[in-house]
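Heads up, one of the protein chains got dropped from this complex, but the rest are sitting where they should.
Then we have subunit A:
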Amino acid sequence: MTEVLAGRARQVTRSGSATPDIDCDRQSVAGSVSQRACTFCGSRVVLYPIADAVHLVHGPIGCAVYTWDVRGALSSGPELHRLSFSTDLRERHVVFGGERQLEDSLMELIGKHHPKAAFVYGTCIVGVIGDDVPAICKKVSAKTGIPCIPVQSEGFQGSKRQGYDAACEALMALIGTGDTAGIPQHSVNILGDFNLAGEIWIIRDYLKRMGVEVVAQLTGDGRVDDIRRAHGAGLNLVQCSGSTTKLAMQMQEKYGIPFKRVSFFGLDDMAGALYAIAEHFKDPQILARTRELVAEEIAKTLPVVSQCRQDLEGKRAAIYVGGSFKAISLVKALRLIGMKTVLVGSQTGTKEDYAYLSDLCDPGTIIVDDSNPAELSSFLSEGKADLFIGGVKERPLAYKLGVAFCDHNHERKLPLEGFVGMANFAREVHGSVCSPVWQFAPRHAISKLSEEV
């Protein structure tokens, strides 16, 4: 059985075992090759897709470079968010302070690009040298009339989760500043969907067909003016629960907007999400339209799914993604294409989700929080996985083992949300698992040789 780092034993469990309880939301052990990122990363991920704002990274150059257009959060209009802006702090700023550099940068940036708003991200060093970012933001806002919003995202505060919270704080500063006149009762905000590969456009289309208006998208293909009036919506849909549940809770408290946790991945969860929305508004017409929509879309998707299933039946999958809620949808989606999940894990999952996963998965499935490459590769071999679902750092790991891969993170190039997303997912998994290249991989070549013998 796979060896686990000392101090991490309680972050790994197996479904059906006597102790399904998992320890999570802990700091990574210092010295481990953690797959996790930092607070800044969390904030940047959440706010980045707001396309008509400028995103200024206050710190040395690296933090801006590594987050420059690395995820396809698409915009239907402005593309300001895709440029990389940094104060590029140098040694002299560390010694004498970077406030002047920040103010000058902000002024130059606003003068050049006339954005709707400016988000200013604090990085590790800013927290240590003590620049008063909120004060500079306030000053520049007053001078230019453009809202400049500080994002308190110093990396050392923790993992991405703390960054999500900082991003939600920043969004709360915008929400409530716009006019809500004309917003119908049957309206929603979409939270935690970042429009990777155009996914939010699919969801918008469904909602439109149901007769539900979208007020603001937080933040995929997001616009500052929409976010300002988000408090006028009738319901908040929380899609990526890890990143924006807190925002939904704050909006519920401050503006009385109820929220629903939803997942747009897989047929079950997608249909479930739409029905939950319809039921919330208690409008028989919406419900009727939703039934019609779901039936129509599922009828389009199922043939693709069953065709892929023919080749995938009985294959084994491993999942390691950012949040645990998505992992739940993935286990179900994989089941739909005939695949068994042998490993499921996430960087920043919650106890409740892990408990749910433990019930959902077949007995013996490995469930893991905050893993590392050595562990993951060992789990993959142990579980004889045919497919690995993960992000950028997991891809080469899978390939090195001769295992197929599907990116369910920033680097996905096809929309995986919605009913059509399930079809894309099935096709993509099928394409990778059934690729002829694996026959040359030693793992397969060797087992084939021994079969022949």
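One rule holds in what follows: a residue touches a chain if its C-beta (ideal position, glycine included) is under 8 Å from a C-beta of that chain, and two chains touch if they have at least 3 such contacts; residues count from 1.
The rule is simple: contacts and distances are computed from a predicted model.
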Chain left out of the displayed complex - its UniProt protein name, from "Sugar ABC transporter permease", "Glycosyl hydrolase", "Nitrogenase molybdenum-iron protein beta chain" or "NADH-quinone oxidoreductase subunit J": "Nitrogenase molybdenum-iron protein beta chain"
Sole contact to the chain not displayed, among A:H93, A:R289, A:H408 or A:H430: A:H93
Which residue of A:A73, A:I125, A:L207 or A:V262 touches the chain not shown here: A:I125
Where the unshown chain meets subunit A, residue by residue: 5-7, 27-41, 59-70, 79-80, 82-91, 93-94, 100-102, 104-105, 108-109, 112-113, 123-125, 127-129, 154-159, 373-374, 377-378, 381, 392-393, 395-397, 399-402, 441-443, 446
